[in-house]
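Encoded as structure tokens, the structure appears first; notes follow it.
Missing here is one protein chain; the remaining ones are kept as they sit in the complex.
Labels A, B and C are assigned to the chains in the order they are written; within every chain, residues are numbered from 1.
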Amino acid sequence: MRFGAGIWLFGQFVDRYATDAYGPPVSTLEAIERAGAVGDLEVLDVNFPFSDPDITVDEVGRALEAAGLKADTITPHIYTREFVSGAFTNPDPSVRRRALELCERAVDVARRLGAPKVKLWPGQDGFDFPFQADYRELWRLALDGVRAVAEMDDDIRISIEYKAKEPRTHLSWSTAARTLVGIQQIGRDDIGIVVDLGHSLFAKEAPADVLSLVHEHGRLYTIEVNDNWREWDDDLTVGSIHLIETLEFFLAVRRIGWDEPILLDQFPFREDPVEAARTSIRTIRAIDAALDRLDHEALEDAQARQDALAAQRVLTDLLLGDPAIAATRAT
Amino acid sequence: MRFGAGIWLFGQFVDRYATDAYGPPVSTLEAIERAGAVGDLEVLDVNFPFSDPDITVDEVGRALEAAGLKADTITPHIYTREFVSGAFTNPDPSVRRRALELCERAVDVARRLGAPKVKLWPGQDGFDFPFQADYRELWRLALDGVRAVAEMDDDIRISIEYKAKEPRTHLSWSTAARTLVGIQQIGRDDIGIVVDLGHSLFAKEAPADVLSLVHEHGRLYTIEVNDNWREWDDDLTVGSIHLIETLEFFLAVRRIGWDEPILLDQFPFREDPVEAARTSIRTIRAIDAALDRLDHEALEDAQARQDALAAQRVLTDLLLGDPAIAATRAT
Amino acid sequence: MRFGAGIWLFGQFVDRYATDAYGPPVSTLEAIERAGAVGDLEVLDVNFPFSDPDITVDEVGRALEAAGLKADTITPHIYTREFVSGAFTNPDPSVRRRALELCERAVDVARRLGAPKVKLWPGQDGFDFPFQADYRELWRLALDGVRAVAEMDDDIRISIEYKAKEPRTHLSWSTAARTLVGIQQIGRDDIGIVVDLGHSLFAKEAPADVLSLVHEHGRLYTIEVNDNWREWDDDLTVGSIHLIETLEFFLAVRRIGWDEPILLDQFPFREDPVEAARTSIRTIRAIDAALDRLDHEALEDAQARQDALAAQRVLTDLLLGDPAIAATRAT
Partner (left out) sequence: MRFGAGIWLFGQFVDRYATDAYGPPVSTLEAIERAGAVGDLEVLDVNFPFSDPDITVDEVGRALEAAGLKADTITPHIYTREFVSGAFTNPDPSVRRRALELCERAVDVARRLGAPKVKLWPGQDGFDFPFQADYRELWRLALDGVRAVAEMDDDIRISIEYKAKEPRTHLSWSTAARTLVGIQQIGRDDIGIVVDLGHSLFAKEAPADVLSLVHEHGRLYTIEVNDNWREWDDDLTVGSIHLIETLEFFLAVRRIGWDEPILLDQFPFREDPVEAARTSIRTIRAIDAALDRLDHEALEDAQARQDALAAQRVLTDLLLGDPAIAATRAT
């Protein structure tokens, strides 16, 4: 297992109620240092612009090196104040232009830091109300934006992170399948998808299903992990709620032969971020060890028959132990 | 406006609690007669097999004619007892074969009744539990089944009705985008999509958005309408709950220039079915008249700016009247 | 651990699609026999009327005895055809009267079978559409119905099973707290609550929280268990999806000192019912054994600090094992 994280995990959190933030400000360089302190991370998804305009790309590069980290992805901040009414789908062409300029700078940073990917999470692209937008025009703008970024540099791959909603009530890139449809409409080979376990649960997908569907289409660029209560992007520690589906997801990760880092995408509002990252990694390692012990033959046999009870017994034995054996042991 | 209905609207309803049914049995011929009694329907989506094996295709044809109706679609019952563990995705190849045989007979009935379409709603295809199925195999079987039916007759078009869940907890054909992805994987020109307003609301799509997305992809074969509470396929009368989104949906129907019948898909468990159909048609006609009165220029202007408040004022004026004018009238 | 089940687990299932049912008819006597075959059940919740009017109470009593079972609860069928527009909340007083008459017969059956409780699940009491009902009148009727049944026999206790929806889109007795409010309004001591793990998940409650809340109010009469996907009453095998919350629920069951049977409430549409019951019991026993191994001190310490990460580590260790130890073992 190899690990990475989104740099935001180590930053300052704020929301609409705790407007004085859940903790003190954290600079990009400090966040990198915290990420290094986790001890198991290899790569980071780094937001751009950095926390302070004075921080240079070289400084970030040196901070990454000092922390034993590499940049996996640069994610431009196309969802901050300037873009609250949309980045690529903004009705104002001058805002759309500025969004592309920011992406161009992010592509440049990716090149300079040796990051192979730029991630687009157009979190302000979409709509909030019925009748607010012309959906065809909105979708056209969404596609145009991604295409334009992909055209900036043929060596940098573009990954789209879909999410059903938040901060808009409806985001343009909402599900794995919708994103596949859009990518096929754009028609380029260097655009792929971030499958985020939490976004997938939240979109009412079966995460293990879409992981392999996207992989099968050759569009799986990044895997991000966390957990939630199925109705919001809570970004909680991995496996804390939906352990069984998380296990199924990591089994799918094995089956497709994924050997790149898996990125943590968490917002530990009320927890220590380094500990929150370590807890997720600890759980993932334990899941991985459990998958070694899993009775794969029995599971595959059950799945060939779509026998839910047999599959459940395999899982219960793995997680809880056979109650008969436990009873014997107790005596 | 032209109208049709699914024949089930006029049949006997049963569920897992009222196992003695919500009313007495209704034969296929009686259901057609009831449909004729509505007075505004042109076409029906007819289930096959008919209610009784003794009923012939000719009898159904004559009943349709007597009721002033045509067959728009034949929908094979691939979700009854034989197929409860899957039709196309059943782990047992002999059941899959029987599902195809049933579809072949439905295609034949379509030909004989002059229905241009066979609809596939594989409501038992999917899964109920995590770890129950190998998702790649499941999807492959889902695609194979639809492809095999499409190959049966090049003149009969195949429409897929997607739904997120029920009766399985997860259906293979779950959303508009997922269905587009599947159809592109199959790679034939004679497979399209039923956009059902209720299924779309329930899938957390914006129905007006996916209607035009599917149309844009050349895959819009049928439009079905009803309403629900967003969390289940309640199949209630049109516009009874989400009037604003229903209005937006019918505006999208206009914008794409749809001139074929719109089909009612309702389950009036506790209401008189003929009255339930009439109430929906009455609402749709009223919506249509309202769309004539809508200030399209003001709405398009608001949408060009994505100005939600301006769009809402246009809508409020249409549905509630301008409060200032109302105040004047009152004096 | 002591176990029971709802008799419906062993009956014939039907839904609105597989109207020819998921299997052949099952009489009350056969269902009791199947329940006996599970091997671990002590008690049943028995529906009345029985499957056939010719079956006598004595025959049911003998069948229970033969199967080694006792009647825990009699649940009148106040949600079948006669009552689809409401039992206690039906707008027609003559239907409300018939509902009470049926309940009176159920109370009599309870007395004769030695069952201490009659359960009311008024699944058709509520509404489907906005503006359909006067909510105050509806609630008054809901309270009056339960009060009237409670007054029938002071020795038989009345338990209310709340559920958010289905088959109505909104049920009158929807959540644990709403049911507590209603019981306090009625003001009698012999009315309590069925906390059904699945209904609680589905109502977006924390099941372990409401279990102890209801217990604290002295109103916990029955515990039923199953699992679902949080959005519908799927009635799946215990712990098959939400294992962590199921574990938390059973810990709460321990903490309140519950020593009565726990009842399975499942609808194994596509599985063998006896095997489905055994699989749930097997899981519950394994959970129980796991609770013996749980580091209660560490958990209580974490909970005293509301330290989610520490609590998660305790859980991960229990279910997956400490990854460090696992790594050591592997070498």
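Operating definition for what follows: a residue touches a chain if its C-beta (ideal position, glycine included) is under 8 Å from a C-beta of that chain, and two chains touch if they have at least 3 such contacts.
Values in this document were obtained by computation on a predicted structure and should not be read as measured data.
Listed by label, the shown chains that the missing chain touches in the whole complex are A, B, C. Of the candidate positions C:V195, C:I241, C:L264 or C:A311, contact with the unshown chain belongs to C:A311.
Touch with the chain that is not drawn comes from one residue among C:A67, C:A99 or C:A133, which is C:A133.
The chain not displayed touches subunit A at residues 12-23, 79-81, 84-85, 123-124, 128-130, 165-167, 169, 228-229, 231-232, 234, 236-237, 240-241, 267, 269-270. Take subunit B: the residues that touch the chain left off the picture are 229-231, 237, 239-245, 270-272, 275-276, 279, 282-283, 285-290, 292, 308-309, 312-313, 316, 319-323, 326-327, 330.
Residues touching the missing chain, restricted to subunit C, are 85-86, 91, 127-139, 164, 170, 175, 177-178, 180-181, 184, 203-204, 206, 208-209, 212-213, 216-217, 244-245, 248, 252, 299-300, 302-308, 311-312, 314-315 (touch as defined at the top).
Note that only the chains that are shown with their structure count from here on.
A separation of 38 Å divides the Cα centre of subunit A from that of subunit C. Taking each chain's centre as the mean of its C-alpha atoms, subunit A lies 35 Å from subunit B.
Shared interface positions of subunit C, defined as residues touching 2 or more other chains, are 229, 231, 237, 240-241, 270.
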